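Note that this complex is displayed minus one protein chain, with the remaining chains in position.
What follows is chain A.
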Amino acid sequence: MLTEALLIALWAGIAGVDLFDVQLHIHRPVVSGLVVGAILGDIKTGLITGATLELVWMGMVPLAGAQPPNVVIGGIIGTVFAILSGQDPKIAVGVAVPFAIAVQALITLLFTAFSPIMHKADKYAEEANTRGIENINYLGIAILFVMYAVIAFLPVYYGAEYATNIVQKMPTWLTDGLATAGGMMPAIGFAMLLKIMLKKEYFAFLLVGFIVVTYFKLTLVGTAILGLAIALYDFYNKKSSDDNTQFKKEVRTNGI
């Protein structure tokens, strides 16, 4: 288990850095699920759990600096749990979210703790010390890497076997209940997206997307292309009407 825990810790460190820096988005659960699955020798469960967790975190993005429950640790711990305990991936959602919320609090703490270092950076700027500025940024990366690696290592190394036992002792109404809640949780992500995006004039498009999938079983790609078609129509329609009004105005001013 030590080797697996170390590998998962390494992945957590890399993914944790990717959440804020480089941002190739290898930290998303849909990718972490595959990697953790490969480390633990069960790619299929990894993929399914990763995808389930991905949907829960869909709307939880760092908008305007606000920190959502930590997607990196949520994705990794959730997948580890599903594979080691052999439970339904949906139960993993209920297990992963508390971890993710705790790590979110820790990140907030880190962002506060890093503020005083900015005054050191001011001093480096004053001295035109470019190397100093670079080192402060590299230090930030190093702290993130170590933090995530440690956070992922501990529960995987010490808790994984326990987790299996705990789940086996849990009553079925609890595990089934957690699975049901896991199935509902994507609604939270979608509601968060709606809170930011939904305005009265956009409600029609939400409905169109819902209807084409519910009644016509259109795939997600098809739905996206449909949305794009509407957006393009709207964009050029508006543009030409803008041009027209501008033209009219010009004509009038010329006339007078």
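Convention: a residue touches a chain if its C-beta (ideal position, glycine included) is under 8 Å from a C-beta of that chain, and two chains touch if they have at least 3 such contacts; residues count from 1.
Here, contacts and distances are computed from a predicted model.
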{"item": "Protein name as given in UniProt for the chain not displayed, \"Acetyl-coenzyme A carboxylase carboxyl transferase subunit alpha\", \"PTS system, N-acetylgalactosamine-specific IID component\", \"Carbon-monoxide dehydrogenase large subunit\" or \"ABC transporter permease\"", "value": "\"PTS system, N-acetylgalactosamine-specific IID component\""}
{"item": "Residue among A:9, A:48 or A:147 that touches the chain left out of view", "value": "A:48"}
{"item": "Residues of chain A (touch criterion as defined above) contacting the omitted chain", "value": "20-26, 28, 30-31, 33-34, 43-44, 47-48, 50-52, 54-55, 58-65, 68-69, 94, 97, 101, 111-115, 117-118, 121-122, 124-128, 130, 133-134, 136-141, 173-174, 176-188, 190-199, 202, 205-215, 218-221, 223-224, 226-228, 230-232, 234-235, 238-239"}
